[in-house]
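Before any comments, here is the structure.
A selection of the complex's chains, in situ.
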Amino acid sequence: MLFMVEMDLSVPLTFDQKEFERLKLTEKNHFQELQRSGKWRHIWRVTGHYANVSIFDVDNNAELHDLLTGLPLYPFMTIKVTPLNRHPSSLHDDDR
Amino acid sequence: MLFMVEMDLSVPLTFDQKEFERLKLTEKNHFQELQRSGKWRHIWRVTGHYANVSIFDVDNNAELHDLLTGLPLYPFMTIKVTPLNRHPSSLHDDDR
């Protein structure tokens, strides 16, 4: 089941730089694991912003909730979740 | 170059049904041609709405403008364009 998730990150100017770099690295590993598993199907940077647009392919809402709230950078994110469907006119098999 | 385009359709209750069905069919053919060419890389329905989220892969802004304003249903759409980049952490070659 498909969802678009838009994640905007906001880091306070006073937050410890080293601690944030450490969290970013954990986030990256976490993300790539989910990408390999096929759960996190797509990710794109939003030009000019510390933000991304992502497509998730999960079994249900509960799984999506756990994936998102488990992200190391989740406390810094503003998140928007939009449920999607395969489009009936699409010719691509993998636009599921 | 990648762009997310969100299209919301609104059809006046008084608009001629047959004329709209004809436009929808033209739109579908138009869309599938662009999908085959690789320009319209992804399309998803927004659950519960007459709307879609799409990813375009075009040469430049001008090409995107011409594709969008050339759509048969363009006069019925509210459109939001968001420029995207390949994400540096992505492992997928085709998340370009």
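Going by the order they are written in, the chains are A and B; count residues from 1 in each one.
Following the convention adopted for this analysis, contacts are C-beta pairs under 8 Å (C-beta built on N, C-alpha and C of every residue); 3 or more make two chains touch, one makes a residue touch a chain.
Only a predicted model underlies this, so the values are computations on that prediction, with no experimental measurement involved.
Novice: If you could, jot down how many copies the complete complex is built from here, 2 of which are displayed.
Specialist: The number of copies making up the whole complex is 10.
Quick note on the criterion: only the chains that are shown with their structure count from here on.
Novice: If you average the CA atoms of chain A and of chain B, how many Å lie between those two points?
Specialist: Inter-chain centre distance comes to 22 Å.
Novice: In their shared complex, at which residues does chain A touch chain B?
Specialist: Chain A reaches chain B through residues 2, 4, 28, 31-32, 35-36, 42-48, 52-53, 55, 82-92, 95.
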